[in-house]
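A single protein chain has been omitted; all remaining protein chains appear in their positions.
Order as written gives the chain letters A and B; numbering starts at 1 within each chain.
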Amino acid sequence: MEELAVKMQGITKIFNQVKANDCVDFSLRKGSIHGLLGENGAGKTTLMNVLYGLYQQEAGDIFIHGAKAEVDSPLKAISLGIGMVHQHFMLARPLTVVENVMLGRKSRRGILLDTKETARELQTLSDKYGMGVDPYSKIWQLSVGEQQRVEILTALYMGADILLLDEPTAVLTPQETNLFFDTLRQMRDDGKSIVLITHKLEEIIAIVDEVTVLRDGKMIGTLNMDESVTKDQLTRMMVGRDVLFNFKENTRAPGAVRYCLKNLCARNAKGVAALKNFSLDIREGEIVGLAGVDGNGQSELCEVLTGLRPLDAGEITLDDEKMANRPPAYFISHGVCHIPEDRHTTGLAMNWDLELNLILKCFYKAPFAKHGLLCKKAIEEYWEKTRAAYQIKANCGGDTARSLSGGNQQKVILAREIESEPKVLIANQPTRGLDVGAAEYVRQKLLNTRGNGAALLVVSADLEELLQLSDRIAVIYGGELMGILERGADPYQIGELMMGKKQEVSVCEA
Amino acid sequence: MRKNLKARIALLLGILMLLPMLYACGGKTASDEAGESKKLKVALVLPGKKDDVSFNQAMYEGVSAYAAAHTDTVDLKIVENVYEVADIEPALSDFADQGYDVIFGHGFQFMEPLVNVADKFPESYFLLGTGYMFRKNSAIYDVALESGGYLMGVIAALASETGKIGVIGGADASEMVRGHAGYRMGAESVNPNIEIQEIYTGDWNDTAAAYEAAVGMYDSGVDVIWHSGDGIGLGVVQAAVDKDKYVLGNVQDQKSLGEKNVLSGIQYHWEAVIDQIFKDIASGAFLNLEDDARIYWITIANGGMEYTPINDTKGKLTQDELKTIEEAYQKLKNDEITWPAWN
Partner (left out) sequence: MKLDLQKTGNKAAGAVAMVAAALLVGAVLVMISGNNPLEAYSTLLSGAFSSKQRVSELFVKLVPVMIMGLGISVAYRAQLWNIGAEGQFIIGSIAATAVGLYVKLPPVLLAPLTLLAAIAAAGGWALLAGFLKVRFHANEVITTLMLNYIADYFLDFLVYGPMMDPAGQLPQSAMVPEGIQIKAIFSGLRVHYGLAIMVVVFILTVLLWRSTLGYRINLIGQGERVSTYAGVNVKRTILLTMFISGAVAGVAGWIETFGLQYRIMENMAGSYGNIATVVALLGALHPCGIAVASFFFSILLVGGASMQRMTNVPYSIVDVIQGLIIIFVIAGIVGQGRKTVKRAGRIGKDA
């Protein structure tokens, strides 16, 4: 029997009368990589936050290296050798790597800082695992992948031998993911115990030694990963039912060019060029997927295409209509719909009633308004109808958007944007943060919208998703179009374009 | 459900608003009864603090003294700091409404609200501290400042070594103008060649402006200043302290504000007219007063003013000069000075 690094027994954690964890057992063998699999809201992060001392469990015990432990704060967890890397990095961006590491602890030189010493030690650690982190670079200069490595490095530096990683690959390109997995394996061979929270089945199969599946806060089971475990098996455990992984091929071929983007140039919020001569045609009945590492101009492109960001140069043509630098209302009234990247600040008024959110773009039109007064009844009816049609799980239209789960929030946005029968739909990260079921639902709706003849631009960090959905995949890097690939392209080729290697073959024009 | 709730809130609101109306109808008898108490209910509404060493304190002491002497017949209520014009009318009418018989509004700014309320409450008597508007059931008490001013002029001219004296007033209201004219007469009666500087700051309460005016005067060689204001007085006295020069006070003994520099000053004694006012009310004469008798003046002659003890810390006044001052005072007391015609 191998030694257990962590043993959690009967963990129960309750939020607002909802059991986020319901009597969950979890064991992490020393020197292993343990996958924690489950849909969003299944309680994976909650369980790990309990282990890291961020939350206190209502019931259950935790044993670290065989000894019972009261983990009542992250400080305690760190002292027990537990380190956690959250999905959202907790780094001070203006500071250097070494300064960030030193933030959390006392200097060994009294009131003086021991920067040099710490930097040297960090360098050693970084070299050991091949992480290539320069202790003196500022956080804001680092790529997302590098920032993640800084987080891990910090945890290791604090003496962690149990590492909790929350969806670490969500922000990485396939190439980066592979590198990252190499690092993980090296750390495992070094005796570290690692928990990998994920909802990506491929990752479980690629790297994990054992996997524990959670669903609705309950532990479904723990499997030893050998060849006999299949994707379908894991899916069933995770979702509780079979999920269709292949969409019905949509036979309808794309039509004429609907949304024509020519030489778009725009700057980001900091005034730095974010789009450089970006050109793309989107045809009716077509989904163009936009691949790229986060922060390479995708968001700015989506904003420009919906009137939310001014254009420095270039032309946007919708059918025959010149759209460049028109106000958002003009885009909306001409059938350009938008599923924004950020549900919380852009897509929804979080503290507002759901039914009001649903009419966000048409509140002034009949039947929702008559003679300038809102028609409560029509709004309520519309909400009820939409709720049923989109299976939105909510008590009533008077609930706030905030009270819904991410998936249901996205459904509200989806319903609003799709029900207005868009000519163009710009969908930025439409399935980010959604569980498998909800993501499937969104994808199916996007395909239906395509079937209705809309021109779609779908931005996603999930290559798998783009490959499934898109008729063509455009790749953006540093605000430039790197290339356009036809359906069935090799993910590795996309990955190379995402890293900034320009397509050698001439871009295939539609 | 939600509509229901709103309806209920609206209902609740309606009831809340109606409630006071009902309450008012019920409460009416109670206040009627209160009005039947045998003691004379007297209210004094002061615009400032009762211990302001000035305008408010003088009246507070005057009325309090009367009430203390008539505890068995007078029930006195004093309220301070009714300065905002918006607060004056409700305060006066609430007292009248609560059955108060005599209500003093102590200050010029009470004039319009006071006559308004007097119209609404003919059963009560109203007294206005300075002003010119009145009704059948209201009258004015005021200070004939010329007699006090005359005396101050005498003192200032005698105490001055430079031959330059000053006088500082607030707004150039008629009583001030008369006071300053008296000051000039008094000063010139002992030194016909005296140079007199005169400034109105234009505001009753602007202490800073008064301070600067006084400093300017002292710097130009003036060595005694009399101030005829209330709020502004503090600024003038402060200037005297800072410049270590003499100052003459007004209204109330202001020695405590500058032990070494307040040479003397006028002390008002409103009791002098308060007695008469209550007598007129008791006899019923009040309602039938002639228009020109509707102003109760305090003068030195009727004991309404005196000068506070000479506090000559610098030794500027000889025994003879002190005698001259006392003589002037006696002359005023006997009403032997002829005043020019005031308009």
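We adopt the following convention: contacts are C-beta pairs under 8 Å (C-beta built on N, C-alpha and C of every residue); 3 or more make two chains touch, one makes a residue touch a chain.
Note that the coordinates shown come from a computational prediction; the quantities given were computed from them, not determined experimentally.
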One chain is left out of this view; which of A:136, A:363 or A:492 touches it in the full complex?
A:363
Can you work out which residue in A:406, A:453 or A:500 touches the chain that's missing from view?
A:406
Which of A:327, A:367 or A:451 touches the missing chain? It is A:327
Missing-partner contacts on subunit A, residue numbers
15, 20, 40-41, 45-46, 49, 86-88, 166, 306, 308, 327-329, 331-333, 338, 340, 342, 344-352, 356, 360-361, 363-364, 369, 372-374, 376, 395-396, 398-399, 402-403, 405-406, 433
Pick out the residues on subunit B that sit against the missing chain.
1-2, 5-6, 9-10, 12-13, 16-17, 19-21, 23-24, 27-28, 30-31, 43, 77, 79, 81, 84-87, 89-91, 93-95, 97-98, 108-109, 111, 120, 171, 173, 202-203
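FYI, only the chains that are shown with their structure count from here on.
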Take the average of all CA coordinates in subunit A, do the same for subunit B, and state the distance between these two points in whole angstrom.
78
